[in-house]
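This is the structure I have questions about; it appears just below.
Shown here: the complex without one of its protein chains, the others still in place.
On to chain A.
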Amino acid sequence: MRFPSIHPEFMLEPIIDEGSGRDAIGLGQVVSPGLDARHGTVLTLEDINVSFDGFKAINGLNLYIGVGELRCIIGPNGAGKTTMMDVITGKTRPTSGKAWFGDTLDLTRMSEVQIAQAGIGRKFQKPTVFEALTVFENLELAQKTDKSVWACLGARLSGEQRTRIDEVLATIRLEPSRNRPAGLLSHGQKQFLEIGMLLMQDPQLLLLDEPVAGMTDAETEFTAELFKSLAGKHSLMVVEHDMGFVGSIADHVTVLHQGSVLAEGSLAQVQADDRVIEVYLGR
């Protein structure tokens, strides 16, 4: 009983250009090695506009993230940081503008699932893990593999996959809790678990929304080390309010204000910028 209509490929959004959407990402399955980023940018946002009922959440935004770069995004509340992540991950469609992943994938035409499969991972502001499952199972589900219904019905972990999960468990220091339900973890541990799940996905680009919120100082320091070690292999985009943390990881900082880029440069440069001071401190 093989109903063709159950297969997710059939159920993906039908509005996909040839060569940009599904074809380019290999029939909705694992692709990443083939991401075409010859021009050195993993993410290109050009003249993005998003408005909700007349309110312009994002206004002519231009942003380029290089391959292997670790970029921090800062900005006051309501600057459009989360909306920008929603645009990149397909949760919100921009009213106008271009969003490219690598040189060939048009993010504005892909579904959330396709974007995730193409290699963009996202950590939410509020840590979101599968609370009823154990830490190990959370990582297992996130692992980069065939994620169709049929594959999941018969899936068994290979030795290699187990090793990978163990590695990530060690990296995020949750080895002692591997068989605990994720719902019983502390806030900081959940943050780490979610980061671990991103690592299991092995994405090209990681979007991290306030990753150190609710972490202790030691945990924050450890996260900074972790992110620095990831940069190079992956591209990271970190939204964070904690300036100390930003200073410890970022080589490049973008300041958003009222839905567009206000300043870009090293942390010292943007902190010296008069407009940034004005936005953050008021007149």
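Keep in mind that, in the parts below, contacts are C-beta pairs under 8 Å (C-beta built on N, C-alpha and C of every residue); 3 or more make two chains touch, one makes a residue touch a chain; residues count from 1.
Everything below uses one rule, namely that contacts and distances are computed from a predicted model.
S.K.: For the chain not present in this complex, what protein name does its UniProt entry give, out of "Urea ABC transporter permease subunit UrtC", "Bacillithiol biosynthesis deacetylase BshB2", "Phosphoribosylformylglycinamidine synthase subunit PurQ" or "Na+/H+ antiporter subunit C"?
M.R.: So, among "Urea ABC transporter permease subunit UrtC", "Bacillithiol biosynthesis deacetylase BshB2", "Phosphoribosylformylglycinamidine synthase subunit PurQ" or "Na+/H+ antiporter subunit C", the name matching the hidden chain's UniProt entry is "Urea ABC transporter permease subunit UrtC".
S.K.: Among A:M197, A:A250 or A:A263, which one is in touch with the chain left out?
M.R.: Only one of A:M197, A:A250 or A:A263 touches the chain omitted from view, namely A:M197.
S.K.: Kindly state which of the options A:A142, A:L185, A:L236 or A:L267 is in contact with the chain not pictured.
M.R.: Only one listed residue reaches the unshown chain, and that is A:A142.
S.K.: Determine and list the chain A residues touching the chain excluded from the picture.
M.R.: Touching the chain left out of view, chain A contributes residues 3, 5-8, 11-12, 28, 89, 111-113, 116-117, 121-122, 124, 128-133, 137, 140-142, 144, 147-149, 152-155, 197, 201.
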